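One protein chain omitted, others in place.
After this line comes chain A, so read on.
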Amino acid sequence: MNAPLNTEQWLRVCTVEDIPRLGSRVVERDAGNIAVFRTASDSVFALLDRCPHKAGPLSQGIVHGETVTCPLHSWNIDLTSGEARAPDVGCARRYPVRVENGEVFLALASP
């Protein structure tokens, strides 16, 4: 697991309601955009918005179960781990997410 995080590093980004169910929002950032996904059961996940295949924006993909399908070449990426589903191999960076009272917080520790 990740090292314990200092609470100051948690950043509020939006409310859960701001993200469509089975959809995503993009958090803009100089160090690379982050895609924040919401599943049908209201779990929220965050990945670097770059498919490990050809850097497609994962935020624009179709979300199903706990998977997003990249819009460029249909790689399936596991939202919980960032890993591509077999037989593809690769990993999109994952960011810890916390949801409190309907507010979404991201931990943006330095890479």
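Here is the rule we use: contacts are C-beta pairs under 8 Å (C-beta built on N, C-alpha and C of every residue); 3 or more make two chains touch, one makes a residue touch a chain; residues count from 1.
What we mean here is this: contacts and distances are computed from a predicted model.
Enquirer: Please identify the absent chain by the protein name in its UniProt record; candidates are "Phenylacetic acid degradation protein", "Thiazole synthase", "Nitrite reductase large subunit" or "Peptide/nickel transport system substrate-binding protein".
Expert: Options "Phenylacetic acid degradation protein", "Thiazole synthase", "Nitrite reductase large subunit" or "Peptide/nickel transport system substrate-binding protein" narrow down to "Nitrite reductase large subunit" for the missing chain.
Enquirer: Go through chain A and note every residue touching the omitted chain.
Expert: Residues 9, 11, 13-14, 18, 20-23, 25-29, 31, 33, 36, 40, 54, 56-57, 60-65, 67, 69, 71-74, 76, 87, 108-111 of chain A touch the chain that is not shown.
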